[in-house]
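The structure follows.
The other protein chains are all here in position, but one chain of the complex has been omitted.
The first chain written gets the first letter, and so on, giving A, B and C; residue counts start at 1 in each chain.
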């Protein structure tokens, strides 16, 4: 607790509390997934939930991601608010068909929506190899009917998850595993934190260059911005998208029209990554304001490698962002 | 046969012949899928293959797309050249995990590649509803290790499929079902048609505006270009990408640097579609040559609806391309 | 039940005519020869139970109270259809009738039905779910995961496995090494019961028992219905690879004629009363066809509506042909649809 009566909360606790508080407040919220009940989850997000909410609302399932998502869809049809945990977000792949063809299209086809949340740990940097490190957002970017969230701060992790649980449409919620314990913030305990989907956040304001990013890259981008402020005296605006779909392009465009320069940073590989859609929309809406090409700093176009030097090379690093930013500022 | 001794060949026959000729020439080429042997395939692409090549090389499988792709990967590991048919490309979704995590990552992880082809009918316009009409290329755009092909002409359908079968890496080959019987060309019977992957083709040359597109949209774009040539006297260059990955950005950039204007047309929905990646790369390499914003004409951001007026509205039409092109030409 | 059986066949015959006249948009999938399984099972449920039909189970839809009119509307892609022209065949979900529609990817529907059953269980409601599955679909990963979860969570579900000898253009024997399809239950640790799928009473009895078992909280039962797909996979499928003797043999076991003979023989119905029912059905279908033929397609612009509960904020594209359809337009979709569901109940 700090003087303002706020509690120090990790990113992981924020996620845990959002689920817990929603389950306490609303009987219809429940969670299902692999090893989440008795074991408390691979990252212990749901530890103790079984004891508090019982086996009806904290459900251990077989290893069957398609069936997990399917059950969530059916329960959502019946007015429940399911939270489906993917032990690692990489394992969303076997549920791809269920998500893209059933969950995403249901409301449009039949008028019956599927208000559910699919959440799990994403992202690289933990030396976990190609199958426990992926950023999967782009796999779903072209699928109408889905919403996608990728919080960076504990506050947003909590507020956006609450909003996602209450949302009438299917939401994919990406938790960056590197932030689980590293991100700590003092969060109010009395007020109910709620962050609406579809609104970006200016993490750091500036007038010389706009960096648009999300997830763990928000912090690397901010570090790069601070370094450039110190060393070059230029002020970079860092925008944390928070929600990937619906995309808050208005905030991005407003910023780019001020700075005239845009750098997009994401952890996913370059080709076919989210930077493409952002670039296309900014081109459409801020072309005349651009004083330099839109650039992107991303992972390289390979799977996520395992050995530390390889993974470090694979990932965008602060230095890469600084170099790219300087190139743009000098343009 | 025409005077030059070339045979009139439909897009479907071209695909059929590419497989047939490769199977005749190379023992290691075989095909597996649902209802392809005894029945000859949902679109009769493989009719008579069972009789010619026998049950060892023309394999009816259970309804199990993941197992089909899996078997193709294992066979490829052993030096065979498998062609896996998806009855409709929409049913590639249950095989997503197998493609993204096994086929695409195999060479990088282990040094052992998976040279296989996954092919099937894609695209809307046939009144087939949300599950037999999708364009799935964007689902795989961010996946390093894959190649993707989307031919428009019979010549390319044949030449690219042959190249895909011989390619040492996994290739997704998208056949637009509307072109199967509508596209007819005179193809040489003696020469062996081979079109290398990764090279775009200028379908129509012009100097005032560049349209980049692929698949069935090549023809709608060309019609729009012709109309504008007649009615406005402007010459539009239409580039048929043919291969989506590796993307032949050099050809696109060369053209854009000449015309100064770029319109991207694709059949997939707008948000997260392939236009994004193309826009990003052109921004990076031709920014200073752009006289107008890069624009895109795409399907709307919904599933593919079923009723004719809905589907027509969903799809990009010639009029949309004309309007967009005129807007750019007037910019 | 006889009425339902002849209604089922009647609707399909009308659809075939409409198909030949070019009114049907897209494909047509028949249940000829299998009507008894769908009807018998549909009949075994309570009004507040849920049913999830596969594409061939028209009889089950009618048993749930779907009006033939709404079936025609789907195949004719009318704006008045339950899917408002956005999806085809029987891909509609109608909560008021306890109906969960399938989507094309096979096996997925069962996974979703588990969630419906889960909601019953969690709310302590003694309601049951019943679904159908072809032997071909039983090979999909989704089907397996769905069955495995239903068994693991002991959900109130009945799965009717329809062994109709064919999967699209392939014999089930060349798609699976399974001989007795009841053995499939072994992978899930649940009981299976085999029935003659062409005998509506046998099907009904088995379904009633399986439903009762599920309602009692004893979990999933797999009912294996032995039957035969008398027509091709879809209307366009010529069936040329099917031996005529084989068809003749099963034609002799036609479920409707068989049931009709039984009813008359044992005096439940008379020749005339049976004809009365058929006439009644015909009249109803004549009216339905006439009515639906007068109904229009949806308007193109409606394609924009309904992917999300609220429309996506979208980039203003200067030349766009597409006026933004607002929240109101979207809401209009819901209720109007709901109302029609009411009527058709």
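Please note the rule applied: a residue touches a chain if its C-beta (ideal position, glycine included) is under 8 Å from a C-beta of that chain, and two chains touch if they have at least 3 such contacts.
Remember, predicted model here, so these are calculated numbers, not experimental data.
Of C:118, C:185, C:223 or C:277, which sits in contact with the chain we cannot see?
Counting the whole complex, the residue in contact with the absent chain is C:185.
Would you mind spotting which of A:74, A:123, A:273 or A:303 touches the chain that isn't drawn?
If we include the chain that is not displayed, A:303 is the one touching it.
Which of B:20, B:101, B:210 or B:323 touches the chain that is not shown?
B:101
Looking at the whole complex, which of C:61, C:94, C:142 or C:210 touches the chain that is not displayed?
If we include the chain that is not displayed, C:142 is the one touching it.
Which residue numbers on subunit C touch the omitted chain?
107, 139-145, 148-149, 151-152, 154, 174-179, 183-190, 219
If you put the missing chain back, which residues of subunit B would it touch?
For subunit B, the residues touching the absent chain are 30, 56-57, 59, 61-62, 64-80, 82, 94, 97-98, 101-102, 105-113, 144-145, 147, 167-169, 198, 245-246, 249-250, 281, 284-285.
Pick out the residues on subunit A that sit against the missing chain.
On the side of subunit A, residues 34-35, 37-40, 42, 60-64, 66, 87-88, 90-91, 93-94, 126-132, 271, 295, 300-303, 305-314, 319-320, 323-324, 326-327 touch the unshown chain.
Quick note on the criterion: only the chains that are shown with their structure count from here on.
How many angstrom lie between the centres of subunit A and subunit B, each centre taken as the mean Cα position?
Chain centres of subunit A and subunit B, defined by C-alpha means, are spaced 31 Å apart.
Express in whole angstrom the distance between the two chain centres, defined as the mean CA positions of subunit B and subunit C.
35
Centroid from C-alpha atoms only, then distance subunit A to subunit C, rounded to Å. What do you get?
39
Identify all positions of subunit A at which a residue touches two or more other chains, and write them in rising order.
Where subunit A meets two or more other chains at a single residue, that happens at 94, 97, 101, 105, 108-109, 144-145, 284.
Which residue numbers or ranges of subunit C touch two or more of the other chains?
Residues 83, 86-87, 91, 103-105, 141-142, 306-307, 312, 317 of subunit C touch two or more partner chains.
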